[in-house]
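Every protein chain but one is kept in place in this view of the complex.
And now, chain A:
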Amino acid sequence: MRYIGESINRVDGIRKVTGALKYVDDIKLSRMLYAAVKRSPYPHAKLLKVDISKAEKLPGVKAVITGKDVANRVGLYLEDKTFLATDRIRYRGEGVAAVAAESKEIALAAIGLIEVEYEELPAVTNAVEGLKKDAPLVHPDMKEYKWGPIFFPEPGTNISNHYKIRKGDVEKGFAEAEFIVENEFFVPHIQHCPIETHSVIAQRDPDESLTIWSTCQSPYAVQKALSVAFNLPLNKVRVLSPAVGGGFGGKAGTTLEGIVIPLAMKTNGRPVKLTYTREDEFINSFVRQGLHATIKTGINKNGKIVAVKNTFIWDGGAYTEYGVNIVRAGGYASTGPYDVPNVWTDSICVYTNHPVGGPYRGFGMSEIHFAIEQNIDMLAKKLDINPVEIRRINGLRPGGKNATGQVVDVCGLQDCLEDVVKKLDWENSIKQSPSKPNRVVGRGISCAYKAPSMPNNVASSAIIKINDDGTAHLMVSAQDIGQGSDTVLTQIASEVLSIPPNRITIKTGDTDHTPYEWQTVASRITYCTGNAVIKACEDAKEQLLGLAQLKLGIEKDKLYLKDGYINSDTQPQKKIAINELALGLSLEDGSGIHGPIIGRGSFIPPGVKNTDKQTGQGEKPVAFWTYGCQGVEIEVDTETGKIEVLKVASSFDVGKIINPQLIEGQIEGGIIQGLGSAIFEELIISKGVVLNPNFVDYKIPTADDMPEMIISFIENEEPTGPFGARGVGEPCMVPTAPAIANAVNDALGIRIMSLPITPEKILRALKEK
């Protein structure tokens, strides 16, 4: 292969490093207005009255809206939210009104003039408490909501999804077990912290069509949500996502667009912009859901896990339109990458009066693996076998069965495990001595798996048009959110068409001009959109070969593309350049046929089917699984409790590497994000109030915290993947935090059962030891 497997430089690189790329907040339109949002100071309250009369009278104010202007309920999987509160406040910071004015300052002043009457209600500030019978209800009207058929809300409670796995007979399994252990873990809310905060501009044209510039991962999902919310046909809603400065899931779905549009409806064609502050980003976009996990595991004397009973209680926050699917993913993946014959899982999404939980890189997997991978180390200790061995015994292999009963087809988990063991010289070396006094060294390992957590039938499409000079434009609506999809998709097109990447320009993110893509989420773009691009390019190629057959007089099936020419082995002297056919074929009599070459490709993951509603069992519930393993070496200061992560070895089975340089960068990013969640990150929430919505008191890693990273790959090709590739963008973050937690145990003999693993928790555990 010519382009697949090559470290092509990022096609968007020059624009990004020179600062030439225009993000939404860089866009300044003529006569633009600025929006501001009035937000609730209470986490749970009845909204009695919103008086906007004084704000409306302030000079410079052009529009003021309240919940009445955005009354339609929307949501990706469960329609449970309105863009502004209508009658009830469900988290502190929820919008109750919004203003568009000539300047940000006027908009903020107008917000101060809006008078709101609330009646404060008792709040649900803990998901476990929220399950109790006498808990206040966050959504008393749940029975009126609409939701997808694969979700199981329980109206009259705070449960917005109860996903079950019932595989085998757990009680029988526990009866056969030599040891049974039960452990509880807690994972707090964290935030994505993209360098670019959310930003939207909306403008209504005189013909009633709407244009929205949004820093979003999924222009088509935004378009659909807005169409539902405002009763607009899709052909009148244009969503552009010009560039995304980091997504990590936080810019999936729809957040602030629905506040700006109703303002723009009232400003007589003047565009309205709203850019979130960092504090908004922490509180009023998405956060990662909290998780209370209880795992009961039975193991026999040979180290084989025979039964697992999981209770995952997720703190979904005020709205779980997206979160219900995270809970589903956490359910069907609830054993981790292990072969367990008897499984009972309850994965429960609970409404709380906390910030809105939503997609975050890893989509439930980072959370459950923190529990699963520590639990399995604890089992190993019980049997006095080492952490590698217990994973060798129980880790999934081809032919095995996962939690949903699906038979495992391609799976390099054991290869990844051995790879990491080798890279860290796990079994031969003596632990190195610490670099300073009062420090101890620890090593930890963690496996991980993840599937794209998406509805079965999500669609992708691509268009490729060949230009007069043999260059091409590739059009997709997959968004490059930093993961490198622009480059990878271009490489895929280059490979099929033999046109070098610098002669193909990729265009993304414009629902008027680029074709449908469900969402840029779920580590699905290389796989799904990559397949659509292959199909589009094959379609264009078919057209080119058909014309070349006429021109060259050689049968189509003897022709192939190479270096921008259509060639054959039978008559190598006869060849024709792609550009000569780009606009159609000119015949000898001067007439022409066919016209411009435009290839189109559509893709839906094949054969992904619903699982059984009662048992969660099914033959193919997901498009594919990505497996991997990471091992870490850390040093802990036993007096201050501080952790330094020295080294991380990572190995994932990615099927086929499309771009070595980019995939390595993606893994590095995942490791650092995992490290941040392991030792720094937590939204500290007290009585519904986030106490640290800023980088002063919410810490993410700096360059100084980067460990040595040893990154390698296994390539067992994915049968339905483009050139055998599968996604890895999220999976690479999943094992980092549990591996660090296991290393803390190795170093100090203590178990920290909640994230983040702070110096304070370590010192407390050492004292209790």
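Heads up, the rule we're going with is that a contact is a pair of C-beta atoms (placed from the backbone, for glycine too) under 8 Å apart; a residue touches a chain by one contact, two chains touch by 3 or more; residues count from 1.
Following the convention adopted for this analysis, contacts and distances are computed from a predicted model.
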Message: Missing chain, UniProt name, options "Cbb3-type cytochrome oxidase assembly protein CcoS", "Carbon-monoxide dehydrogenase medium subunit", "Heavy metal translocating P-type ATPase" or "Fluoride-specific ion channel FluC": which is it?
response: "Carbon-monoxide dehydrogenase medium subunit"
- line: Only one of A:F83, A:F680 or A:F713 touches the unshown chain, namely A:F680
- request: Among A:M265, A:M709 or A:L763, choose the residue that contacts the chain missing from this document, as touch is defined above.
  value: A:L763
- prompt: So which of A:K236, A:K551, A:K574 or A:K699 would be touching the chain we can't see?
  reply: A:K699
Field: chain A, residues in touch with the chain not shown (by the definition above)
entry: 105-106, 108-109, 639-640, 642, 680, 684, 691-692, 696-697, 699, 701-705, 758-760, 763-764
